[in-house]
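Supplied in structure tokens, the structure appears directly below.
A single protein chain has been omitted from the complex, and every remaining protein chain is retained in its original position.
Coming up: chain A.
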Amino acid sequence: MKLVMDSLPAILEAGLRYTIPLSVISFIIGIIIAVITALVRISNVKKGSTFTRLLKIIGKAFFSFYVWLFRGTPLIVQMFILFYGLPRLPAPYTVEFGAFSAAVIVFSLNVGAYASETIRAAILSISKGQWEAGYAIGMTHTTVLFRVILPQAARVSLPPLSNSFIGLIKDTSLAFSITIVEMFSVGQQIAARTYEPMVLYCEVAVVYLVFCSILNVGQYYLEKRTSRYIKNT
């Protein structure tokens, strides 16, 4: 018990310094990437001038490639390529990131790829009648999207996006592999010093559980708020 109390401040500090900021920043950037990706991928290539249509086709190909790439490769491999691989490229192409930036970039892109599919599906789940009702009162495509479709899609995508967020919090433990001293690696260090791996790793697990539980509560209230207009919820 004493060990738990002694190690808790260090573990919590690592959580507040790395795990939470990494998760929150990456999630926010990831959602922005996801919305843009989803919008480009559902855009209608049959509409617009020749130039905009060409732009849409290129955009679609680019974002489809991005989603394919980031969903199809392991997170830890992406992290290693960015952090260890890019700095070793031949001279003019060398790119170097700090560990924290590298982690944010990889986590954001990773969440963005998965969440874009969630958001795409949520947008497509809103009935065609909603688009037409917006058009019929004279709205432009963009106005319908922001005033009518996205508010409803946000409600639909809330549970799966919470999934992604929870997944991300846990995935940040992988950042230890690119030298970031987040919660898990602090636990590991103390375990190595005290020869109490069982206690320390369980402690780390409990702290992760607490973080995710707070998120669950947040999800519950957000869902309640965004579902006010639905019967029987």
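Things worth noting here:
Here, a contact is a pair of C-beta atoms (placed from the backbone, for glycine too) under 8 Å apart; a residue touches a chain by one contact, two chains touch by 3 or more; residues count from 1.
The rule we apply is simple: contacts and distances are computed from a predicted model.
According to its UniProt record, the chain left out of view corresponds to "Amino acid abc transporter, atp-binding protein" among "Amino acid abc transporter, atp-binding protein", "Outer membrane protein transport protein", "Heme exporter protein B" or "Doubled CXXCH motif domain-containing protein".
Checked against the full complex, the one of A:5, A:137, A:198 or A:217 touching the unshown chain is A:137. The residue from A:41, A:56 or A:155 that touches the chain not shown here is A:155. In the full complex, chain A touches the omitted chain through residues 127, 129-130, 132-133, 135-140, 143, 147-148, 151-152, 155, 228-231.
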